[in-house]
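I have a structure I would like to understand better, so I am pasting it below and will then ask my questions one at a time.
With one protein chain withheld, the remaining protein chains of the complex are depicted in position.
Labels for the chains are A, B and C, by order of writing; each one numbers its residues from 1.
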Amino acid sequence: MLLIRCPYCEEDRSELEFRSVGEAHIVRPDNIAEISDEAFAEYFFLRDNPKGLIYERWRHIHGCGRFFNAVRHTVSDKFVMTYKAGEPKPDLPAATPVAQPLAQEGAAK
Amino acid sequence: MRKYSVFAVAREALRGHKGWEAQWTSPEPRKEYDVIIVGGGGHGLGAAYYLAKEHGITNVAVIEKGWLGGGNTGRNTTIIRSNYLYDESMGIYEHSLKLWENLSQELNYNVMYSPRGVMMLSHNVHDQQVFKRHIHANRLHGIDNEWLTPEQAKEFCPPLDISASARYPLNGAALQRRGGTARHDAVAWGYARAASDMGVHVIQNCEVTGIRRGPDGRVIGVETSRGFIGARKVGVSASGHNTQIMEMADVRVPLTSNPLQALVSEPMKPIFPCVVMSNTVHAYISQSDKGELVIGAGTDQFVSYSQTGGLQIITHTLDAICELFPIFRRVKMMRQWGGITDNTPDRSPIQSKTPVPGLYVNCGWGTGGFKATPGSAHLFAHLIARDAPHQHGAGFTLDRFRTGRLIDEAAAAAVAH
Amino acid sequence: MSGANRIPGAGRLTPAKTARFTFDGRPYTALEGDTVASALLANGVHLMGRSFKYHRPRGVVSAGPEEPNALIDVQRDAARRQPNVRATVQEVFDGVTIASQNRYPSLSFDVGSINNLLSPFFAAGFYYKTFMWPKKAWKHLYEPQIRAAAGLGVSPDQADPDHYAGRYAHCDVLVAGAGVAGLSAALAAAKTGASVILCDEQPEVGGALHFDTSVMIDGKPGFDWAQSVAAELAAMENVTVLTRTTAFGYYEHNFVGLVERVTDHLAKPDRRLPRERLWQVRAKQVVIATGAIERHMVFSNNDRPGILLASAARTYLNHFGVAVGRNVGVYTANDSAYEAAFDLKRAGVSIAAIVDCRQQPGAAVLAEASRLGIEVLTGHSVIDTAGKLRVSSMTVARNGGGSSRTMRIDALITSSGWTPSVHLFSQSRGKVAYDAESQRFLPGTYVQECISVGACNGTNGLQATIDEAIAAGRDRALKGGFTGGDTPAISGTNAFEWTGGMAGAAEGAGPDTTVKAFIDFQNDVCAKDIRLAVREGMHSIEHIKRFTTNGMATDQGKLSNIHGLAIAAEALGREIPKVGLTTFRAPYTPVTFGTLINHSRGDLFDPARKTPMHAFEEAKGAIFEDVGNWKRAWYYPRAGEDMHKAVDRECVTVRQSAGIFDASTLGKIEVVGPDAAKFLNLLYTNGWDTLKPGRCRYGIMLREDGFIYDDGVVGRMAEDRFHVTTTTGGAARVMHHMEDYLQTEFPHLDVWLTSATEQWAVIAVQGPKAREIIAPLVEGIDLSNEAFPHMSVAEGKICGVPTRLFRMSFTGELGFEVNVPADYGQAVMEAIWARAEPMGACMYGTETMHVLRAEKGYIIVGQDTDGTVTPDDASLGWAIGKKKPDFVGIRGLKRSDLVAEGRKQLVGLLTKDPKEVLEEGAQIVANPNEPVPMTMLGHVTSSYWSENCGRSIAMALVAGGKARLGQTLYVPMADRTIAVEVSEMVFFDKEGGRIHG
Partner (left out) sequence: MADPVIAQRRPVLAGAHPSLYGGSAVAHVTPAKAATRLSLRAKPDAVAALSAALGVDLPTRPKRSASSKGRHALWLGPDEWLVIDEAETDLMAALAGVGVLHSATDISHRNTAVLVSGPGAAAAINSACPLDLTDGVFPVGAAARTVLGKIEMVLYRTAAEDYRVECWRSFAPYAFGILVEGAEDAAL
């Protein structure tokens, strides 16, 4: 069960309070009525599905009710950061430290 | 290839089974193949088998990054059924079920297809309307699916609680008697052995790192962790990795990969004779030949390749199981695990040509992949060999998301795979 | 007397405190604190089970949760029976009934053991190669046989009467395991003031100190020290000590599942106690101190009852005071077994010999052995054993051949070394690494906030373990910002440092392909099976595991994985790490379903939502149906009425006088703010600017893809306030859908959404007499047609309480929907009923509501639509604001397939035989004689007997339906074909006058 930091509640809370709502930073076209079939399929159906950092939306549905954005590594499931809706997409290096295993080595020689 | 039979086993028994040869060979890759299949799961190995057997294309390699059947083939709850709603779905899943019925004999490998019946529980009027719609559609398509009263359901599956005091009392069930289960590993191994016997190369521990295209944009081969391997055609069937592999050829497919969990109980003497699914309370259960209760849990809703999942998903499934089968509350969970399901927007698969000539994709099977294995493999082989879809595969194009001609089993049926 | 093998003065149990139990019907006496295994051993019973495949007689191997053989059925009473329990873990309580498993007719004579004779036939994976002919035989003959032979215990057959508890907990440091390492780490962490949870699976803390009596810590015997530290910790208010508690799973973000066994050891548990308690712990830091598990030696016939692990024999002697035999052989590749021999010898047990396959055991243990006069055969192996139901001799030979000699024994203890328990570490998705020097897999790379200490970290030596643990405990607390307290100083000594250890097959297992040298006892996997798998091309350890089932038994390979891996590596000619290790999956030991779900059962399985008028409706005889998790009144049968009679009566009554209906479950959303209308314009297909306050409008909501998502009546209470209703099932998702667009796409709009579903009780009064019924109860609202026409809403009072009164109808009759604050619902309902009943009105339920709306051709989203239907398909095109520049779904609607010819459209169906009622879900075809697979045009979405129309009516989605009006189509049923005519969807009061009555 994930532990998710809500940028509005400024606290880590249990995944049970949240709902995952898909890719972030997909903007509904203002002229949506005019866009092409291809553009519509792109907007409505095509989603990033990376093995690595994903920019995604969550809603703190059983908490403050806010939608917000998160950057998470889809293999380790570790969150790099969360930020409020409307804030710009952070420009992160593809491989960012938090997404990597902790730099801690065990007993094995 | 040494034929498997009771006699062969008896003969070997007398000499310590020293005589068995490797079930499949692990050759060095050739410079070039007519067809390369990316992904050594049931679908990929099966496609290679049918390419060789039915289309005479034997210069084929199946390239697997890990070990054969190590993806969803070896991680699922092995439910087989074909009682879907839409013509396209009925076509492909029934095609598959017919192949399942003879697969052990076809491959000379016991895949333990066990048509013990798949029963879907109806808990309310809406369930009943949906299931009746399926039953009628299935009958007119030639697929068996029948309505049972709660008493008949109880008779078919004695552990079931049909008391009116249940939170969601049963008002009936839909039963496909030809549905059932099979032994997942055997499917991958059986296809690998039979394909290998016809000259197909099965190459494990070889990761595809790129798809090379010629000046005309056509596929000419794949880059791998063991170097470049040429191919005139490439079929991608690597559930859990399809997005990345297709992106190597600049093809975007509408997929999201989600964790799907399952668990088994400690083994017990036979107590559960069939497969039961309940969509209203989200539970899928059967009992393996070893005696373990095999229970399918739900998916986490976020994209993840972690092959794990939240404990809350497991407990949510188990409370439904214990609600339906109160005698199992003292039974113990022995092992839980996770797989990666590739889901499309309409929850139906994509088996299609792509904008890249010579590149074909088979993906998006969600939770329906195992039951479709032989059918999907057979149709995928046809698509690759003929560069045109088989009639049963024609609807599952990439294009449907542009036109809106979806095959929305989820929306229409509210029944999970 | 509690057993002939109890050694006076040995062990920690109190001879005076006895408990009686039965095993396979025979009565035995145990001491309080005994496990079933120790009690049976005390009574000279080694034979405790049968193996899975060959049904070989088996005795207890271990003294802990890794036990593969001694699985028993534990019964407290008929409904409280538990299969597959480890005899080494189950504590005896007075009166418990124990039975062995997987045998028939008896444990000592099991016909299933015929499999043992046929075992050459049942090689690994044999079933893949046969049972294929004849085709049908797999299902009908072979599979049933295999299933009956397989399985272990017998499933419970009654509902579990026990209850289980759950608890979420948070702490700074969770310590898993309370041996020397865990206790030291917990103490160090606790002294800083950090909140600490310490758990251990055993009834008492101490871990290896249960058997290792040579350990002295801080001047005390190790075990006593452990108890005193546990007591000290338990007394600290920042510490929780949980015994009989297993950390079974390490999940994402330091979330760890613990199961606490509360009553299974009690003779007469307080019934209020939960049987087990699930702890879901979110720990800032985790210290893994789970120790190590001893491995057995792999050699021919190493599975006879009486052959067990050296450390287990030591536990039985030093903790339970039980000698596992009187003349014990020892076979080892590791020093630790020597200490078991020493303890037994000192307790008066004769040691036949210590057989050590090494040339050079540790000097210290050799010296002690000779001092005690124990014969040690170095460079020797046990190459076979004898004894049917109990080992009676071992055959020993010098390595590399030569003469062998057979020694009589009544027990044989073995050790091939210790496997660090990296399960939790591995579950945390840490990467293990192989340590070639010590031939062990040890924690390699960590990915979560945890650290391993002691034996599970490969740390050798008592003091080294203590120091490592103390440092780790403090360090982890420090990470949480806890710096206070002093560092505990703990010093310990023990008799010997252990050396040695081997993995894989010893000499006795031979390269032979027939010798039964067991790796996985429970699943009967032998060394030869691993070699066979490799011969057959299984080169990945995962393939080998699945092909042989090694490590897939209930112990999940705690004893067998490393042996299997080593043998595979040898057969493949590769190094162990190249072959790889199978994944460690949760749970560490099996966990009861009931514990995982704890309170989610019975009434607490899923909330049953009831409306404010539920009790009233129950009193009126309502039958309820489940809609989502609501209970809704379905119909109100009177004496002698079945559902159809009741519904016919209700339908007629509503249209002749009036009916009362509970509509409270409909979703309600208060949309408030200056931009409310703008927002609704975007969320609904309809236009809302023109809707005046005091008026209502039917609205349709689409998904962006153009398909109908929900519908409902929207009332405008004021310029900036709308009362939006949704379908019952749609309430939650529609609210989420609206919030999503408001917060994400249209955040510039000044509008807020509040769910008001449960604020209002809703009483629908429908029928010609509706106005007459409510009028006298209503204050401040003129109910006349002129002042309050169809599709109006007003605020006033009813029965002296505030109401939002809607003039609207889902029946086609004159109708009102009375909204009152929920707590007033029942009182208002009673007042309305008091007036309605004398006028011949009736209560009606959802079924009648369905029929009445179908008579008028009103659709129900989710029944007549299914997520693939557009407004045009449903003849609701009129509800799309043609001049609107934008609304959710506007683009999706334009896609080629959504405007294509021949789409399925909603139409009416009239059966040629008016008495014939179609089945909902039935499929429709044009040519009933077409062979299967037939071309299906669509299906029946709604179908009823309409008493008001005097015939059956139906609605259906039919390809090109609107163009087929008047056409005859067919509904093929299993036994016959029904002819139908495509019709309009309005079947009653086509002019629609009644609604304005």
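A few notes on this one:
Following the convention adopted for this analysis, a residue touches a chain if its C-beta (ideal position, glycine included) is under 8 Å from a C-beta of that chain, and two chains touch if they have at least 3 such contacts.
Being a predicted model, the structure only gives us computed values, none of them experimental.
Shown chains touched by the hidden chain across the complete assembly: A, C. Looking at C:S113, C:Q759 or C:S875, the residue that reaches the missing chain in the full complex is C:Q759. Only one of C:W133, C:Y168 or C:W878 touches the absent chain when the whole complex is considered: C:Y168. Touch with the chain omitted from the figure is made, among A:C9, A:A33 or A:V75, by A:C9.
Across C:V820, C:V940, C:M955 or C:I995, the residue that sits in touch with the chain not pictured is C:V820. For chain A, the list of residues touching the undisplayed chain reads 1, 8-11, 13-14, 16-17, 62-66. In the full complex, the hidden chain is touched by chain C at residues 163, 165-170, 195, 262, 270, 272-274, 277, 280, 282, 598-600, 603-604, 606-612, 615, 630, 670, 672-674, 750-752, 754-760, 776-777, 779, 798-801, 820-828, 831, 834-835.
Convention: only the chains that are shown with their structure count from here on.
One simple way to say how far apart two chains are is to compare their mean CA positions; for chain B and chain C this gives 23 Å. Averaged C-alpha coordinates give centres for chain A and chain B that are 29 Å from one another. Those residues of chain C in touch with two or more other chains are numbered 251-252, 255, 280, 429, 705, 892, 895-896. Residue positions 1-2, 19, 37, 40, 44, 76-77 of chain A are each in touch with at least two other chains. If you check the complex, the residues on chain C that touch chain A are 251-255, 280, 282, 425, 429-437, 441-449, 451-452, 457-459, 704-705, 736, 739-740, 743-745, 747, 885-886, 890-892, 894-896. Every residue of chain C that touches chain B in the complex is listed here, in rising order: 52, 80-84, 120-121, 123, 126-133, 135, 138-139, 143-144, 146-148, 150-160, 162, 249, 251-252, 255, 257, 280, 429, 512-514, 528, 532, 535-540, 542-543, 546-547, 549, 554, 556, 583, 585-587, 590-594, 596-597, 600-603, 605-606, 608, 625-627, 705-707, 862-863, 866-868, 892, 895-898, 919-923, 925, 932-934, 936, 939, 941, 972-974. On the side of chain B, the complex with chain C involves touching residues 4-6, 8-10, 12-14, 16-18, 20-26, 66-68, 70, 74, 87, 90, 102, 104-105, 108-110, 112-116, 123-126, 128-137, 139-142, 161, 167-169, 183, 185-186, 189-190, 204, 265-271, 281, 287, 289-291, 306, 308, 310-311, 314-315, 318-319, 321-323, 326-337, 402-406, 408, 410-412.
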